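A single protein chain has been omitted; all remaining protein chains appear in their positions.
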Amino acid sequence: MYFASDNAGPAHPSVLNAMIAANQGYAMGYGADPIMASVRTKIRDLFEAPEACVYLVATGTAANSILLGTMANPWDTVFCTAMAHINEDECNAPEFYMGGAKLTLVPDDKARMTPEELRAAIGKEQSRGVHGPQRGPVSITQVTEKGTVYSLDQIRAITAVARDFGLKTHLDGARFTNALVALDCSPAEMTWKAGIDTVSFGGTKNGLLGVEACVIFDPALAWEFELRRKRGGHLFSKHRYLSAQMDAYLTDGLWLDMARAANARTAQLANGMRSHAATEMLYPVEANIIFFRATRAEHQRLKQGGAIYYVMDGDETQGDPAEPLTGRLVCDWSMTAEGVDQFLTVLRG
Amino acid sequence: MYFASDNAGPAHPSVLNAMIAANQGYAMGYGADPIMASVRTKIRDLFEAPEACVYLVATGTAANSILLGTMANPWDTVFCTAMAHINEDECNAPEFYMGGAKLTLVPDDKARMTPEELRAAIGKEQSRGVHGPQRGPVSITQVTEKGTVYSLDQIRAITAVARDFGLKTHLDGARFTNALVALDCSPAEMTWKAGIDTVSFGGTKNGLLGVEACVIFDPALAWEFELRRKRGGHLFSKHRYLSAQMDAYLTDGLWLDMARAANARTAQLANGMRSHAATEMLYPVEANIIFFRATRAEHQRLKQGGAIYYVMDGDETQGDPAEPLTGRLVCDWSMTAEGVDQFLTVLRG
Amino acid sequence: MYFASDNAGPAHPSVLNAMIAANQGYAMGYGADPIMASVRTKIRDLFEAPEACVYLVATGTAANSILLGTMANPWDTVFCTAMAHINEDECNAPEFYMGGAKLTLVPDDKARMTPEELRAAIGKEQSRGVHGPQRGPVSITQVTEKGTVYSLDQIRAITAVARDFGLKTHLDGARFTNALVALDCSPAEMTWKAGIDTVSFGGTKNGLLGVEACVIFDPALAWEFELRRKRGGHLFSKHRYLSAQMDAYLTDGLWLDMARAANARTAQLANGMRSHAATEMLYPVEANIIFFRATRAEHQRLKQGGAIYYVMDGDETQGDPAEPLTGRLVCDWSMTAEGVDQFLTVLRG
Partner (left out) sequence: MYFASDNAGPAHPSVLNAMIAANQGYAMGYGADPIMASVRTKIRDLFEAPEACVYLVATGTAANSILLGTMANPWDTVFCTAMAHINEDECNAPEFYMGGAKLTLVPDDKARMTPEELRAAIGKEQSRGVHGPQRGPVSITQVTEKGTVYSLDQIRAITAVARDFGLKTHLDGARFTNALVALDCSPAEMTWKAGIDTVSFGGTKNGLLGVEACVIFDPALAWEFELRRKRGGHLFSKHRYLSAQMDAYLTDGLWLDMARAANARTAQLANGMRSHAATEMLYPVEANIIFFRATRAEHQRLKQGGAIYYVMDGDETQGDPAEPLTGRLVCDWSMTAEGVDQFLTVLRG
């Protein structure tokens, strides 16, 4: 009953098998390994982007920060939501990699940036010439940090606003595949066909040990990205072990299967919870994350029953049993239907 | 016959097995996994340093840069040799992580910084108050970039000079274990007992997939290191896969066995080459790296015979066959005696 | 009728005379000039802070940024209001000098940060350990960017919240003296006695050519400030010309006289405007800045009548004559009563 994070689950056995297969003899390092060539081709094919630059790093913070560093100047401000991972959960890594640029927080609707608010926020910046921050790229998260998913129309509306101001758009896809299967669309449709310029294409939260692909649709940015990756200490000498993970991920639809499993378990969980009158969903459940309200007493029952998850806004162990508190549940690829049922059973008391 | 780099060889099967063993169920992330607790204990025990802070990162550049960032101020200058990895091979990562500090290059003797030159170099800095760079930490590499090894006395002499000026010392131990078995001493003797304050304790070049431990003997630096690691994007969510590598490494002396194997093959290689009159060793061969001079014709024969290694100072494929060129040979743990013999056979023509 | 900025007026003749007096023979540079010793003594006396560190720089952005760089770590977030000069008007200079720290925007009441909102904002940060930004210093502006003035109680309430969390407080006093004479208190009362740790003590907007003093009450920060000032290129070789400005400023109450004159003209202006029914004050007029609403037609009449000031939220030259637009008026020390009367005459039509 582990619902604390999709970061905490195991890697898929196929991925480890691929690493073992890669562990034969010598291989060129630093991305020149033959498996990386395969990964590059697969991602270009999947994204229908034969010119795209594809790089691997090992953490989502690295992917986001190096991409934003490549897209933004130090005097820019990046437009994102308040709950964006780049704002809340990266300990100023984007600011570090951008050389001191800043973030402008754009109001959201259910964790999705709205085009109207984005337009207003961009409009307010850069009204004072050299004195204020300059307008930098827009960054959105898909699946959002609250578990909602931008529709293709919503992405297109955001990138259209950015384009009106000549700005580029980054997609933080730590849960890219969970969104993709939720929308049932193609990677190209969810990215460059919708106006996205660069993608953090996550694997770690969806069954890898620790690999994210950075996909850049404009090849002109490639060399700068490579220098920034190296300068950040994120270029791996024994790169084949990153390549092998991503290669296995993209083989035989494993990535899609794992995301579908995670989303399905989450839907099962949400359905069960909804039938339990006392809980309230804070956001539409569209991928593999649930935010729910329940009383302290219910949280205590769940925790004592073995459920592991975060309570976000208070201490569930002491206080008024009737006070409502927010819990977050995340399903990873390895969550079982039995685990979900067990949770629901405990919830129902 | 792969002698290009110890970065290019496979990981030890035990290491991959440990990763598979770690891949069961859920685990706390970000270093809170139980295997990391085991790693911490093992390293503290090995270093006889019960208070030492121990952190894992995935690349040597990250280890060096985050440690130096934690030790140096942006207005400092770090003392190292010209061929130091931090100077030549990290694309300004140390300067990035230190916020714009610089490096002062100290002359060397066979790639080893000498205490006299260090004293002179430190003396010359900070003679102009606020106007010049301030004196920062000293960083030495063990095994050096040219394959030589500092004796314990030599390390003590370096750190004594640093201490005279109130400066700290970092040891870039990308090939820590190769030096340790060469000196046949303990980790404590080669580090804090010799005056070293922080260590990049490498694993990647010696049979891991990609893990380096950062060992900090002064616990007061721990929290800042943790923030700098996170801010650099080097804190792994699924940390257990780093822990498992390092844990296997330190189990049953695997780390020592692999380094001994690499050094032994290198000694075999050097002995064989010395008996071939035409080659010249540029540095004492003390660990697992050889720099040698041979004619272009000899390099061509070796390469055509299947040897893979770097020629450092020219193009071996064209030019005067009699011109001497420098080659670099590195043995990793997986090099076989047969591979070495094969190289020597080709060399002898 | 120049009301665009207190940055645009002339320097006081006494200040230039002091510079001429300082221009005799040779003088030690870089702050070692004897006039700087006099400045240091005067500021320490005025602030009743015999241990305070006093440094001069030439721009307000430099003063704020170097002080914040000295107070904050790169992984911190600084608490300020959305309209803070450090947020809106310094092109990311604070982020640059802090090495990539960020700003958290705290809601305000009439441009004054409120202690309740500050407490809430601080409370929300640093709830996720190493993952999020760490809590950094609080920075408030006195006079605020909208012309309001914190009372001593209001300052104390802010610094009390900061102290509850162990945080330091910076006061951006670009218009320090305008606030001081408005409150009719002492520099000590408005700063360290109210819990302020560092001050940008502005002179440029109040009759100097370009000098701001940085006052740091904790001497432990002095050396780091000096290094950061030099590293920013803000240490002047011919420092005596900065010293002479500040020395004249603090002689015979010139600084107070100029601020009183500016505030008095502003009060005269506000009173006259209030008697003109059609204009509306957006904020209490407490120092030397007025934000007012008037119709486009009125703005046009004022501008055509020779008034020079900024219209903040639209183009006054074209559009619906009845549309209300916001104007900003600032009086400097050299504004005359006649100039104000002339403005009011034009306003009345």
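Chains: A, B and C, in written order; residue numbering restarts at 1 for each.
Here is the rule we go by: a contact is a pair of C-beta atoms (placed from the backbone, for glycine too) under 8 Å apart; a residue touches a chain by one contact, two chains touch by 3 or more.
These numbers were taken from a predicted model, which means no experiment stands behind them.
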Among B:25, B:100 or B:219, which one touches the chain that has been omitted from the display?
B:100
Which of C:110, C:156, C:193 or C:230 touches the missing chain? It is C:230
Touching the left-out chain: which of B:14, B:38 or B:92?
B:92
Identified contact with the non-displayed chain, of C:28, C:152 or C:337
C:28
Touching residues of chain C against the unshown chain: what are they?
2, 4-5, 7-11, 13, 16, 19-20, 23-29, 57-63, 65-66, 90-93, 96-97, 204-205, 209-210, 227, 230-238, 241, 308
I need the residue numbers on chain A that touch the omitted chain, in ascending order.
30, 73-75, 99-100, 130-131, 134, 226-228, 230-231, 235
Sites on chain B contacted by the missing partner chain, in the whole complex
74-77, 88-92, 95-96, 98-103, 105, 128, 130-134
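As a working rule, only the chains that are shown with their structure count from here on.
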Going by CA means, which chain is nearest the middle of everything shown?
A
Chain pair with the most C-beta contacts:
A-B
If you average the CA atoms of chain A and of chain B, how far apart do the two points sit, in angstrom?
34
Dist(centroid_CA(chain B), centroid_CA(chain C)) in Å evaluates to 51
Whole-Å gap separating chain A and chain C, where each centre is the average of the chain's CA atoms:
41
Which chain C residues reach two or more other chains?
74-75, 99-100, 130-131, 134
